[in-house]
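One protein chain omitted, others in place.
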């Protein structure tokens, strides 16, 4: 695995806003705002999520057995009705070019496997006389009906993944999010062979591509394997704007913190902040401003940053408000996110969670109030973990000594000490 | 559920000999022998196992994504190259007629669901304008790539099962073994909705059809549901001619014995006796005489009979030898199998297992030596369970008092007391 | 196992009212009311629950490592401060005599094992030179600190259980509820060996004693074993007056219904009706009238009765009100409870559950509304399960045809058809 993603990837992803249905124009609009407002703070990847090859996708709910756009080698290609610049077999190249022209990078989502439609039509593959049905396995994604797994024990199976990477390379893709592969509810072994095959295809064809694996929860016992094979992988199932999901992430982060390494990042999932779910009905709710309170939003940003999770904004950037911008563009947090080591939970009781981390030039302490009421940090916890005077509380910009030890429900303080 | 299968079904099944590949001629040959030699002992059903709709099936190993023979309504129909009498759309009717002409009954195997080929070709269904893709669910059988599940919450889904039962009724089918439905390694809920839908289709269309469910191990917690919905259901995964599988069945039978009821029978699976596996490579071995010793064969017949398991002979009847015939045609066992109640394991230690059962006119006690050496029944076990004088040991035909208490390794004695 | 408990045992138990602390006088008071008011309806057993050998017990919360009253053979004997008539080594005999004088039967609760105090004091045992520490195993009850398990592979271990049964026989005990034995949260094998040893002790010493096993949830896979060894065993952990616990019992009953047999009864636990918890803090609440609504109380009585669960009233009988009496003294239900077979759940959806059962002279159908609102039985369910005219709704005493099909939330109707 090449030395890439040495800091946690940051960017924007279309899922939280558009589900499976984002259009090229929407991607371009968001990319433009990102370049203007967020690029300076390290936000870099523009990622088109699932189903860009399905003409009929209209929300986050999947159309079972929907027709897909495939090329002559059984590979999904963009639906021209949704991605007009792909017309004439150009694929995602024109859109990637546009994103690159803004000084950003471009990513796409794919599902583990080969289209079932190609299998049952016995379609050809690139570079072999075998057909799609001969390299497919009888394994499926339980929540999406598009693909069968690929038999990576066959050279022709591995070649299919090569043929995908060749196409993506020709399109100038920088980032691939592969889904139905980091964890499976129905198969115990989490498709480790296909992860390995995809890793090796990337290594062969274009080792600069960032590899992101979904969905979670990944298994801890696969952690060292994932470190060796992926640049980021998900700790949980899809994350949404609900406090119980934030709260649950603390324990996930606690368990996964020993696995954080430059180049391979445990991933807390997208940030459902600002205006979201324009075409989504996930979890029974649709278009809205994030339902997390402002304190909860800061808590989420603090945990994600201190954990060095990849950061993928999930809101509509053309509607970015000042508050949300302040979360994404906090200079202290942005710098911290690049350079930590040894981050870890050092305290947890029913009210308080404390995390600490180190950098070469400073130390960080975050104190979270996970209770449902405003609370005052007890003396013993303060004595044990609060940094000495001379530091900075990073959200307020105040000095350590001027910050009161009262923290609102679901809120936090984060200190940099030197 | 109609009052049928009031005694445990008995017959012959093609799987142990021919895997997925039996031909019509082979079925006819076996049926003929059954009529001649075994009908008198209650052997009645001739069952064609899996893949009779697949022209290329040649062994017990499945051809992934193989083409199937379907009618215009997405229903599998016999492969004419294997079942010539089905030519011209006659289906299994001519073969069923032949079997009936011998005084026997005829059964077929089907898989839960609707052919994937029909789904991806968006084929029509009988009696609705919906197409196959619109009633299929994204659930599969993990060990066979032919079918998707059917969405039984849709009236059109339930109608598909009706359309199958109508066809089977037209063919004069007496018995259906439905597979991938009593237990699933990948789905926790064992397809209970599809069992219910199939039961209701049978009740609507032809309540005389016997419903058998595979594979096991069925869950005990589904036991009362299965009693209500099926005539027989499997306790284990496929059974073969290996002593550890016999041994393991004792505990299964022990757990399931409270569920035995006239009309709904826990099923120990086929009897791999005589000459088997002519076209099978299951578990890495092929054509052979059964690998169970003669003592083990009697032990199996004794347990299956006392448990009132359905009895489906799995060997080639045209090669039936005298010894095997003696197992299938033991008059005492045959009578006992029809009329028991309250069968139960009453003792188990590392060497001995004892079962007892009652009938209106007599009591039965079977004593099994499960150790690997010849052993003599200890006095305390004998005193507690051995019937008084005046009865009969059913395999030897000797009187209770003349039978010695030494039992060979893996062998058994079974007594009828009056 | 002797032919006893041929109908499900009925009686009164001290746990729901007094926790671990009932006194002799309270037992006598309750017994007297039972004899006067309930004996005529089949209520028969008066059972003293846990800790009658602990002088300091004062509520349902256990005193960890509390001192116990033991005789010279390591056997728990009644605490004289709580059971004055036991003074002078008379044990429970005087109390049993009193209960018998009322025409009732008398039961006690014991815990699996031998007192830890006897083990660590290396106390003597009856009929052997071994001491308590030499027959104890290093297994404990996870929720009570009184006992170690007994090594039943040693003759002296089995002899200890014999010595208990001899004492209980001398006391004229009719019923034993053994706890920490039907299920264990910490040991997978549910103490099957100790169940077997206790069964065999009873068979040797006094086969008329009824054996009841706690706590649940017993494992279904042990069901046939429990049928062979116990007269009743628990399906769940302790049952209290909360609707979710009633609701959850339906599925337990569904799973266990095939195991119902005269002499061996799956047990839904005590009836926390009327005035309860005088000295109990179980589940964080104390003295009260039952928190179940009247509809829920009828639902509970109906399910328990149709399932032929043993019925042990858990309320204070000296405070028995008319409503509660009407639940315990419904003549129709009382008769039905004695004579059913083939009881089973025949329908369940999100609103309705239907159970049916048969007797020689009539059939029974109970329809439960498990939803949180008043609901009208849909025509298709009514058509399928409602009995024809000419029968009786057993709670109202009205004829089948005069009963409306509207059922209150958590309520039920139960019909007898002839």
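Observations, loosely collected:
Just so it is clear, A, B and C label the chains in written order, and each chain counts residues from 1 on its own.
The definition used in the following text is that contacts are C-beta pairs under 8 Å (C-beta built on N, C-alpha and C of every residue); 3 or more make two chains touch, one makes a residue touch a chain.
Note that this is a predicted model, so its numbers are computed, not measured.
Touch, as defined at the top, links the missing chain to these shown chains in the whole complex: A, C.
Here the missing chain is touched by one residue of A:21, A:86, A:131 or A:227, and it is A:227. The chain omitted from view is touched by exactly one of C:133, C:228 or C:248, namely C:133.
Mapped onto chain C, the footprint of the missing chain covers residues 64-65, 116-117, 119-121, 133, 136-140, 142-145, 186-187. Listed for chain A, the residues touching the missing chain in the whole complex are 220-221, 223-225, 227-228, 254-255, 257-259, 261, 344-346.
The working rule: only the chains that are shown with their structure count from here on.
Counting only chains that touch, the fewest steps needed to get from chain A to chain C is 2.
Farthest chain from chain B, judged by C-alpha centroids: A. Chain centres here are Cα averages; for chain A and chain C they lie 54 Å apart. Between chain B and chain C, the centres computed from C-alpha atoms are 40 Å apart. In terms of their C-alpha centroids, the spacing between chain A and chain B amounts to 50 Å.
Among the residues of chain B, none is found touching two or more other chains.
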